[in-house]
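For reference, the structure is listed below as C-alpha cells.
Note that this complex is displayed minus one protein chain, with the remaining chains in position.
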Amino acid sequence: MTAAKGTAAGYQRPPGGGAISAQARSSQIRQVIGRMLDSKKAVIGVTVIVLFAVLAICADFVAPYGVETMTGDIFAPPGAKHWFGTDDLGRDLFSRVICGAKYSIVLGLGATLIGAVSGVAIGSVSGYYGGPADEFIMRCIDVIQSIPGVLFNMALAVAFGGGFFNTMLALGVAQIAGTARLMRSSILNVRKMEYIDAASSINCGDWRKITRHIIPNAFSPILVRATMSVGTVIMSAAGLSFLGLGLPVDSPEWGALLSSGRDFIKKYPQMMLFPGLFLLVFVLAVNMTGDSLRDALDPKLKR
Amino acid sequence: MSQDTFLSVRGLTVEYVTKYETVQAVNGVCLDLSKGQTLGLVGETGAGKTTIARAVTRILQSPPAAVRGGEIFLDGVDLLKLPEREMCHMRGNRISMIFQDPMTALNPVMCVGNQIAEVIRKHDHVSAAAARQQAEMSLELVGIPAQRYGEYPHQFSGGMKQRVVIAAALACGPDLLLADEPTTALDVTIQAQMLDMMHRLHDLKETSTVIITHDMGVVAEMCDYVAVIYAGEIVEYGALEDVFDHAAHPYTVGLFAAIPSMWEDVARLTPIPGQPPDPTALPVGCKFSPRCAYMDGECGARPVEMKTVGPGHTCRCLR
Partner (left out) sequence: MIRYVFRRLALMIPIIIGVTVLVFTIIWFTPGDAAEVLAGNAPREQVEELRRLMGLDRPYIVQLGDYLYNVFIRHDFGKALVNKTSISADIVMRFPKSLIFAVFGILISVFAGIPLGVYAALHQNKTGDSLATAFSLLFVSTPGFWLALMLVLLFAYRLGWLPPYGMGGVEYWIMPVLANCFHGVAIITRQTRSSMLEVIRSDFVVMARSKGLSEGEVIVRHALPNALIPIIAVAGMNFGGMLGGGLIIEKVFSIPGIGNYLVTAVGQRDFTAVMGGVIITSLFFSLVMLAADLGMAFVDPRVKEQYSTARRRK
C-alpha cells in the first residue's frame, strides 16, 4: 500500500526545497538511487568499493602468503610468484597490500562514523536550540578550525598515542568540528523554510519536527560529507603512519607500508608504488561515489 | 504579410533535447509585426512563449535547446542565418529583451548604472563618461534618481529592479522590444505603474513591441494584435478587438471564461478541463482536441491549418 503510494508520489517532483512527506521518502530514496545508477561515475565508484571490501574481508583466503610470512626471497621484483614483489624482509607485498585494505577501510569508516555521529549530535543541539549553548559550541569550533587540519590531526594522533584504535579515534574526533558546523548551518537553513512553520501551524511537536522534518531535510549535505570523509580519513591516516605517528611501521596499513618502503624507493620502487596505487584507487572510488551522491541528492545541479 | 512588416517569424520550430526525452516547445510558429505596433503573445505557462522570444534574440541555451527550422526576418534580414558577431551587434542595440523576473535578471555584484552603461558602451562606441551620462538619463527616464547609479541590485525593490531592467533594454533605443512577462513578478499597483511607463516609452520611441504574458488585462491595455499560443502553436491570431470580441478558437473562449468578471455575477469561474498536453508526446491533430468540448473524429486525425475567420483574423480550428 505504502509502496504504491510512494511510486505515485514519485512522479511529482517535490517543489524546490519542499518538505518531504513520510510516504514520499521511500520513493525519494529510490529516485536518488535511480539517479546514481544512471551515472557511470557512481557505478564504477561503488563497484570498486565493493571489490575492495570483498578483498579486505576475504584477505586471509585470497592472499597467497601470510602477512608476516618471510618467504626468504628479499626484494623480489614483481612477477608471477610475487605479483607485487617482496619487501626488505622478504614478505609478499601483494598479500600485505590486500590485508592492509582491511585496516585502511575499517579505519576510514570507523573514524567517519565517530566524527559524523558526534558532529551531527552537537550540530543539531547547537542549531535547533541556539542561545548560549550554541554560542559556546560555535566559539569552540572557531578555535578548532583556526588550526590547520593536518596539524590538528597530528596533535590529536600524538595525544591519543599510536596504534589502530587510537588513530581511528583521533581522526574521528578531528572530524567533529567540521561536521557539527555543517549540520548546524543546514539546520538553520531548513528551520527558515516555510514547511517548518507549516508543521508548527498544525501543532506538530518539537520531537516530531526534528525527526520528521528537520533532520531528513538537513541531512543530505552531511551524507555527502561523510562519504567524502572516508577517503580523506584514509589519506590522513596514511600520512600519519608515513610520519611514524599513526600505525606502527610493521603493520600492513597502506601508509605504514609506504613508510617502510620509503628508504628503498630508489632501488625497489615496488614497495612505494603498489600500496600508493591501492590507496589512490580506493580514495578515488570513494570520491566518485561521493560526487555522484551529491549530484543525485541535488536535482538542481542535474539540469 | 503586408509591405511594412518589420518582424516576420516563419515556421519557427524549437525543441529541447535531453538524453531522455525531446520536448517540442515551439512548433512552426508564424508571426508578423509592423513597425511601431504591439503584439501580445498569450498562453499558459509552458506554452512556448519565452522560447519564441529567446529564439528571436538567439539566446536559447543550446544544448538542450535546438532550433529545428524556420526563419526570423527583422527588417528583411534572416536573424537565424546571421553570423554570431553580427547577431551580437543586433542584441541590445536593435532587439532588446525585458526579462520576466527582475529579482534574478540583474547581476548582483555589478552596480545598476554600469549594467545600463555597458549596453551603451558596447553599441554606441562612446567614452565611459558619455555612457555614464546616458545611463543616468535612462535611469531618470524610468523614474530612478541618477544618484542611485552606483547602488547594487540588492538595494532596490522588485519594481525598481524591473525599471532598471527596462532602462537597460531601452538604453540603445531598440527597434524591437521583447517583453517577457514584464509584470508577472510585480505587485498589482506596481504592475499598473510599469504598464503606464511602458506606454509612455512606447509612444516616445515608436518601438515595435512583443509582450509575452498570460494576463489578458495586460494584453487589453497594451496590444494592437494578439496571438494565442497553445502547446507551441499559434491557435488564434488577430487584432485586439477581433480576438477579444469574437474569439474563434475554443481555447481562447475558454481563456476568457476563466477570467473573473466584474460585471457578471457568476458563482464559479469556468476552468478549461484537463491539463496541457505532454510536450514530449503531442497529439497528431489539433493539440487542444483532448480538452475541447467540440472535438469530433476529424480533429485528432491530422494537423489543422490556420483558417481565416475574418479580415486579419485567423484561427486553427476545424469548426
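Per-chain numbering from 1; labels A and B assigned in written order.
As a convention for this text, a contact is a pair of C-beta atoms (placed from the backbone, for glycine too) under 8 Å apart; a residue touches a chain by one contact, two chains touch by 3 or more.
Source: prediction; values computed, not measured.
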Key: Shown chains that the omitted chain touches within the full complex   = A, B
Query = Per the definition of touch given earlier, which of B:Thr45, B:Thr104 or B:Thr280 contacts the omitted chain?
reply = B:Thr104
Ask   = Which of these touches the unseen chain: A:Ala42, A:Ala56, A:Leu156 or A:Ala199?
value = A:Leu156
Note = Considering the complete complex, of A:Leu55, A:Ala238 or A:Ala256, the missing chain is touched by A:Ala238
Request  = Could you list which residues of subunit A touch the chain missing from the display?
outcome  = 139-140, 142-144, 146-151, 154-156, 158-159, 161, 231, 235, 238-239, 242-245, 258, 262, 265-266, 269, 272-273, 276, 279-280, 283-284, 286-288, 291, 301, 303
Note = Where subunit B meets the left-out chain, the residues are 54, 57, 59, 61, 85, 88-93, 96-97, 99-101, 104-111, 118-119, 122-123, 152, 154, 165, 168
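Assume only the chains that are shown with their structure count from here on.
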Inquiry  = With centres defined as the mean C-alpha position, give me the subunit A-subunit B separation in Å.
reply    = 50
